[in-house]
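The complex appears here minus one protein chain, its other protein chains still in place.
Here is chain A:
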Amino acid sequence: MEILDFRWDIIWNYRDYFIRGIWVTLALTLCGFFGGFIFGVFLGLGKNSKRKWLYWPCKLYIDLFRGTPLLVQIFIIHLAVIPSIFGHSLGFMVSGIAALILNCAAYVAEIIRAGIQSIDKGQMEAARSLGLNQFQAMRKVILPQAFRRMIPPLGNEFITLLKDSSLVTVIAANDILYAAKVVSGTYFRFWEPYLAAAALYLILTFIVSKIVSFIEKRFSIEYNPRKNKNDEGRVVA
């Protein structure tokens, strides 16, 4: 049976491709996430706004990018948008990161909006009744609380993006999946390269989920008094 005679040596032979693939996948994901995060914060705040001229463009953007497949967005950006603006392709990295940023921003925006809206409206009222303006109340009272609640869904988004970055392989990005394609194309063997790719993605997402849960614990200390007080019930600063 074919399963029993795996030839892992072919993966080893192409290890450089896989190692490069890991770096490319990480670069795509990290750039896409942090770019998307910054853009998404503005979108999310905009969608939370009562001002119609701010709300509607943000809502439209979010609906467009959440309502269409990332794969289609990658093709449009790589084959249509960027060549139209620059006259030629700027390579898979630019197109890939741009697509991931634009896509990720829409999801982050919804996480930000939901996080802010999950904070009891009495918090805003209390802050405003003390004389804080909208911005001060957001900065001092709402966002610090909302941010803690956003950590788990943001972690999910990061993991989703890490996996979805494999779609960029369709515009010839040399990421992890591309390495698997090269190996399978060379040896006409499919189990080993794609299992190896799956294992690499699994290892990466596992590491990320560990980091996320660490960050979550780190920031939730104040919310869990039992963890940081001594016997007299005093909080240890």
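To be clear about the criterion, a contact is a pair of C-beta atoms (placed from the backbone, for glycine too) under 8 Å apart; a residue touches a chain by one contact, two chains touch by 3 or more; residues count from 1.
The rule is short, and it goes like this: contacts and distances are computed from a predicted model.
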{"item": "Choices \"Spore germination protein KA\", \"Elongation factor 4\", \"Amino acid ABC transporter ATP-binding protein\" or \"ATP phosphoribosyltransferase\" - which one is the UniProt name of the chain not shown", "value": "\"Amino acid ABC transporter ATP-binding protein\""}
{"item": "Of A:Ser49, A:Ser89 or A:Ser129, the residue in touch with the unshown chain", "value": "A:Ser129"}
{"item": "Hidden partner chain, touching residue among A:Arg20, A:Lys59 or A:Arg148", "value": "A:Arg148"}
{"item": "Hidden partner chain, residues of chain A it touches", "value": "120, 122-123, 125-133, 136, 140-141, 144-145, 148, 222-223, 225, 229, 233-235, 237"}
